[in-house]
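Below: the structure, in C-alpha cells.
Removed: one protein chain of the complex. Kept in place: all other protein chains.
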Amino acid sequence: MPERDEALYQEAIEDIRNLKKQRSSQLYLVWLRFKKNKLAFVGLVMVCIVLLVALLAPILTPYDPYETDPFNRLQPPSRQNWLGTDELGRDVLTRLFYGTRIALLIGVLIVLFEGTIGITLGILSGFFGGVIDNIVMRLVDILRSFPVIILAMAIAGIMGQGIFNVIIAMGIVGWTTYARMVRSKILSIKESDYVEAARSIGESRVSIIIRYILPNALPTAIIMVCIMMPTALIASSTLSFLGVGVMPPTADWGSMISAGRDYLLNAPWISTSAGFAIMFAVLGFNFIGDGFRDALDPTTKRS
Amino acid sequence: MSESWLSVKNLSKHFDTSKGPLKAVDSVSLDVNKGDSYGLVGESGCGKSTLIRTILRLLEPTSGEIFLEGREIAKASRQSIRNLRRKMSLVFQSPHSSLNPRMTVYDTLARPLLVHGITRNKKDTTIEIVRLLKLMGLQAEHMIRYPHELSGGQKQRIAIARALAVGPEIVFLDEPTSALDVSVQTKILKLLDLAKKEKQLTYFYISHDINLIRVVSDKMGVMYLGKLVEIGETSTIMKKPFHPYAVGLFKAVPDPDPDKKLPELLLTGEVPSPVNTPSGCVFHPRCPFTWDRCRKEVPVLLKQEDGRGVACHKYS
Partner (left out) sequence: MSKILTIKDLKLSFDTEEGTVEALDGVDLEVEEGHFHGLIGETGCGKTITGMTIIGLLDSNARIDRGEVNFRGRNLLKLTEKQFQRDIRGKEVAMVFQDPASSLDPVFNIRDQMIEAVRLSRKDSWESYEKTVKELLKQVNLPDIDTLLDKYPHQLSGGMRQRVMIAMMLGRDPSMLIADEPTTALDVSVQAQFLKVLVDLKKTTNLTVLYITHNLAVLTEICEEVSVMYAGRVVETASIRDVFHKPSHPYTYKLVHSILKADSLLDVLEEIPGAVPRLINPPSGCRFHPRCDEAVSECSKTIPPLKEIGTNHSVACLRR
C-alpha cells in the first residue's frame, strides 16, 4: 500500500516539524543548564578574557615583550607601566599578555597530546580487556609511581629545554589519568543493559563502540580535558620555574615567577602578577570543568 | 532432530568464580512451540536470565544444544549468530537502562532496521518506525525524543518496539513490567498481546511474578537453582503444582483478596548460593519431604500422566 505509506510518512514529517518548532535543541539545553550554574558562567567569562588577551596581545599593549630598557629596570607600577617593569626593563603587563599565548599554547598542546594517547588507550583497554588492558594498566601503574614533576624534569633534562620537550614530557606522564578515567567509564558502559541490547539486535563491535560506547563516554572525556587543562598549565609553569621548561627570554608565566624571585623584596610585582595570571586562568578552567560535568549529563539531577 | 520449534537440550552455563564453578544454568531442557507463550518462573538467582541470554547466544553455552527450527544454534558461527538476531530478540526488565541515553527514539529504532538491511533509505526507515510506534500506541512525534524525556511506560514501549523492529519470530521478555508502575503494567501487557497476534509471534516470558506468568503464558516452567523442576501446561501446573518447591512458591505469593488469610508457610530458609550447590536434588535442604535418595541422586524431569514433567523423586 504505497499510498498509505506515503500518507503515513507525510504525517510523521509534519508532526516532527511541528514539535521541532516548540523544542529547543539538545545543545541549547546543555547551554541552559550550564548557564544556570553561576560559577561555570564566571569561569567561562574568565577563560574568554584569557583567550582574548592571548589573541589581542599586540593591540592591547604598545610595548614589545622582548625589548629591554636598562634605564628602566624594576620600576614600580606607574601610568606608563601598569604592572611595572622587570629586571631588564621590560613591561611586566606586556610580558604577561604574551605569556598568555605561551601558556594557552602549551596547555592546549599538552592536553591534546596526553588526551589523545590517554583516551585512545583507555578505550582500547576498557573495551578489549585481556592482554591489552593488562599491558596498558601496568604501564599506568609504573608511570604513576613516579612523582610527575620529577619524571617530567628527567625527560626534559634528557631531551633538553624547550616548549615541545615540555609538552612531550608532560604528555608521557599525563595520559595515565585520562586512560584510567576513560577505561573505568567504558567498563561500566560495557556492562550496561543498552550495550547488551545493542548486541541483541545484531550490532557489530565497531558499531557498538562508535554508536553506544563513545557517545556515552564523551562527556567524561570532555570533563577530563577541562579538568586537566589547569593541571597542564600549572605543570608547565612549574617546569619553567624550575628552569627545565620554556627558555628565557620567551615571555612565560613560570619563568617570570622564577626571574622575579630574586627581586621579591624590592620588586614583588613581577612574581605576584605572574602568579595571579596563573591562578586566574586555572580557576577559570576549573569552574568550566565543574560546570560541564553538571551540564553534560542529562540524567543526574541535583536535588 | 527435534519436532519442537525451539528446543533446548541439556543446556548448561557455568561461570568460573574464585570459589569454584557457579552453575547458573545446569542441564536445562525445554521445548517451545511456534506461536506459544512460554513462561518461566523462578526467584532471583535461579538462572532464568542467564538461560535466555544463553539461548539468545549473548552468552556462550558451556555445554548442551539449542535447536531453532531444527537447526543447531548453540555452536553457530558469528555470521550465523548475526542472522539469528533477526529471529530472536530480547526485551529487558528496566527500560531506564536498556535504552542508549544518547540516542533519540528514531535512532534507537532505526538501528535494528539498518543493521539487518530491512529498510534501505531514510523514508522507508521513517515509515517503518512510525508503524512500530503506532503499534505500541505512541505517536510519530516521539521519534525525536530522548529516553530521559519519556515516562517509564513509554520507554518500555520503545524497548519493545526495538525488539519487534528486526521482525523476530520469538521475543524473550525479561520481567517486562516489573520496573514499571502498576497502573501502566496492564497497558504494556495488552500491547504485547496485540503485537503477538498481529505479528504471529512466539513469546518467552521470564518473571518472578507467578501471577504474571499465569496470565500471559500457555506453557510454563519453574526454575530453581539453575534447574527446571517442573514444566507443563500453565493451567495444569497452576491448578495443582507437584514439585514441593513449586507448591511452596505458589503458596508464598500474597493473594490480593482481603478475605483470605495468610497461608501457611511452606518455604523456609533461602535459596542457597549457586556455587557449591547441595548434592542430589538441589532443593533437598529446604524440602519438607526429603529422604535418603534426595541427598544422593539428582532427580530428572519425568513425564507424569497429565503431561507435565516433574523433577522430584516423589514423582518417579
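Read from first to last, the chains carry the letters A and B; within each, the first residue is number 1.
What we mean here is this: a contact is a pair of C-beta atoms (placed from the backbone, for glycine too) under 8 Å apart; a residue touches a chain by one contact, two chains touch by 3 or more.
Remember, predicted model here, so these are calculated numbers, not experimental data.
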| item | value |
| --- | --- |
| Residue among B:118, B:215, B:275 or B:298 that touches the chain left out of view | B:215 |
| Residue among B:82, B:116 or B:187 that touches the chain left out of view | B:187 |
| Residue among B:64, B:248 or B:299 touching the omitted chain | B:248 |
| Positions on subunit B where the hidden chain makes contact | 43-44, 151-154, 181-187, 189-190, 193, 208-212, 214-216, 238, 248-249, 251-263, 265, 267-271 |
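Simple rule for what comes next: only the chains that are shown with their structure count from here on.
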| item | value |
| --- | --- |
| Euclidean distance of C-alpha centroids - subunit A vs subunit B, Å | 48 |
| Touching residues (chain side subunit B, partner subunit A) in the complex | 56, 58, 82, 85-86, 89-90, 92, 94, 97-103, 107, 111-112, 115-116, 123, 126-127, 130-131, 139-141, 143-144, 146, 148, 159, 162-163, 165-166 |
| Residue numbers on subunit A that touch subunit B, as the complex places them | 5, 8-9, 11-13, 15-16, 18-20, 23, 26, 192-194, 196-204, 207, 211-212, 215-216, 298-299 |
